[in-house]
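Apart from one protein chain that is not included, each protein chain of the complex appears where it belongs.
The letters A and B name the chains in turn, as written, and every chain counts its residues from 1.
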Amino acid sequence: MAVEITMPKLGLTMESGTIARWLKAPGDVVRAGEPLLEVSTDKINYEVPAPASGTLGETLAREGDEFACGAVIGTLADTGEPAGIAPAPAAAAAGAALRHERSHGNGRTVASPAARRLARERGLPLAEIVGTGPRGRITLSDIHAYRSAPMPQIPGGMNYPPSLDPARRAIYRKMTEVAALPLAQVETIARVDALGRLIAKRSDFGWTAFAVYACARLLRDHPALRTDARTGAPFERIGIGVAADTPQGLIVPVVRDADTLSLAQTQAEIVRLAGLARAGTIGGNDVGGAAFSISNVGPQGVDRVAPLVDPPQTAILGIGAVRSRPWIDGDALVAARTLTCVLTFDHRFVDGAPAARFLAAFAAACDEPGGLL
Amino acid sequence: MRTMTFSEATLEAMQEEMRRDPTVFLMGEDIAKQGGIFGQFKGLPQEFGFDRVRDTPISEAALVGAGVGAALTGCRPVVDMHFADFITCSMDEVVNQAAKLRYMFGEQCVVPMTLRAPDGISKSAGSQHSQSLEAWFVHTPGLEVVIPADAEDAKGLLKAAIRSDNPTLYFEHKMLFPQKGSIPDDADFVIPIGKAKTMREGADVAIITYGITVGRALEAAAQLETDGIDATVINLRSVWPLDYDAIADAVARTHRVVIAHEAVRVGGVGGEIAAFIAEACFDDLDGPVVRLGASHNPVPFTPTLQEAVYPKAPAIANAARRLVRREI
Partner (left out) sequence: MAHVLTSPPVSHDAGLAHLRTMIRIRVLEEGIERHFLAGDIPGFAHLSIGQEAVASGVCSQLRTDDYIASTHRGHGHALAKGTSMRSMMAELFGRESGMCRGKGGSMHIADFSVGMLGANGVVAGGFGLVAGAALSAVQRKTDQVAVCFFGDGATNRGPFHENLNLAAVWNLPAIFVLENNQYASTTSTAETMKIKDVAIRADGYGIPATIVDGFDAFAVADALREAVARARGGGGPTFVECKTYRVRGHYIGDPERYRTKDEVAEVMRVDDPIVRTQLLLGDALSPAAFEQIWQAARDEFADAVAFAQASPPALPDDAFFGAYAGDREAGNPHHTSAERERDALLERP
């Protein structure tokens, strides 16, 4: 009996993956557990083992193509059986329709009770969700995997420039999506003399850690700034994405539950994540699922960055290098250390005034860090 | 904590309860002079006398009937059935007398009798000496049914059964007698009847079980761990009263459940648990409720045949694995 090879779900928040490289060719006999292909997602490469023993089917999904988790990308036939049918791209589209039919045919939606309840609690449209359980059953993992903008099941639906590697393609795709969003910005210059002295004195946290710490706490009271674009409701858990520049390009590891960490713990977590990112060993559970992100171009020596939001987040803070500037303090002209802060937000969910209030609160926290500690 | 065998744990429970309460006495076939075929009564007549530890003729109806009569009139008898299969020779005494007198007589009396019954599949003892019959007695209102899984359960549940004012069946699996386990040092260690114990916590699947199958479930959980599947194992300890709260809690936390016991699956206690889960935990389920139990035939004699007909660790692990992988 033919066994379907499907795009595996390799991390809690993984929704799709790109086929980086097949390690076996059509017609090869493979053993269960043998490495079969490499999949890349959000810049991380995984080796995927064969789910069963058998002969690899003639038609395999194309390298470089992207599939949602659970989508069929090939088949394994019992050794001795004729090689099975794996969908060609057109067939994959038909496969997607078939899968939807299995979950929702005859006017009946096949879903486990727990999946129904979770979809209800999250306000998700069950009718749009395709089940990957037996006989098309929608299960909890399908609810967890669901995004409001469903991934195109048809590979090659997006025409990538030919020289892009899989990692770059992921960013290309995402930015194409972001380009359509109504993004707006508010900007302010925060005074950081006191914060600078505190950082120098304590030496157990840095500028980025403070930004994460402050934003996490402020986001508790400013829920609009942590709206989840998939549901329109705030993310319950406050994970903060911290953009990191690595030799492989941009990666955004997430400091989970940042509002529960102390400054020192935040710093330690940022250091840990950065280390993994630079080594190329960051895992699927350390990326994705953030409620808000921060981009800091200070280390590159640049004053200002106006970042783009990272869907399904709806806001992001950009901060630059600390600069001494002339500052009017009362009537006197003084030299003050300053930080340029730009808050980009998705105007479908966040309005200017709440964004401005959030940014002002952040600047106030930088000016008087004691208030927040 | 001390280590001792299941058999020694039951013996210690008997000693403690007989010292504590002079109305506790013990009777059964081949227990006093022989000390029980598993040595579980060794030394008792020497300490308490042959009046309090009595060998009976092979008369199950009289044995149990007299146990009921003594329980009605101020004693706390412990009646040993030798093999659970022989309860059939005294069914009227258990079902129509022990279970019903308190209710039928309007609560004028109590029947604080404990019925000890070694049960289960062992070493080719054949169909008439290998049964697990707890389902019949769960189905009979008026009886309590407890089933220890290890030495700790053996002691704590036997003490509880003896102290209970209700007629209590205590099914002790024959293959557990030599098994070693830890016993708390507390001299008054009693396990409350009706409370389950969580042996192991894991988020992916719950295995709900009792008796000797608890050990098999823990083996299965170890196998599942190598597959990246983390299992909860619930040891029910009592099959009546059932700890429905513990069952519901396990389902709420894992969303997937396998129920397993050595007794025949059809009409077994697993069915009661599965029906409860389907009714009370419906929205927590992410997959069907799976039941494992012995097949619906008498237990055969030849070892290879005998070993095929009931669920052990591989079967339990397999069912859990298929459930978690959404193959069913």
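One rule holds for everything that comes next: a contact is a pair of C-beta atoms (placed from the backbone, for glycine too) under 8 Å apart; a residue touches a chain by one contact, two chains touch by 3 or more.
Small disclaimer: the values here were computed from a predicted structure and weren't measured.
Within the full complex, the chain left out of the display contacts the shown chains B.
Of the listed positions B:R52, B:H139 or B:R325, the one in contact with the omitted chain in the full complex is B:R52.
Checked against the full complex, the candidates B:D92, B:D227, B:E307 or B:E327 give a single residue touching the omitted chain, namely B:D92. Along chain B, the points of touch with the absent chain fall at residues 23, 25, 51-52, 54, 56-57, 59-75, 77, 92-93, 96-97, 101-110, 112, 141-142, 144, 164-166, 193-195, 241, 243.
The criterion applied here is as follows: only the chains that are shown with their structure count from here on.
Between chain A and chain B, the centres computed from C-alpha atoms are 51 Å apart.
Against chain A, the residues of chain B that register as touching in their complex are 255, 282-287, 326-328.
Across the interface of their complex, chain B is touched by residues 112-117, 132-134, 137, 139-141 of chain A.
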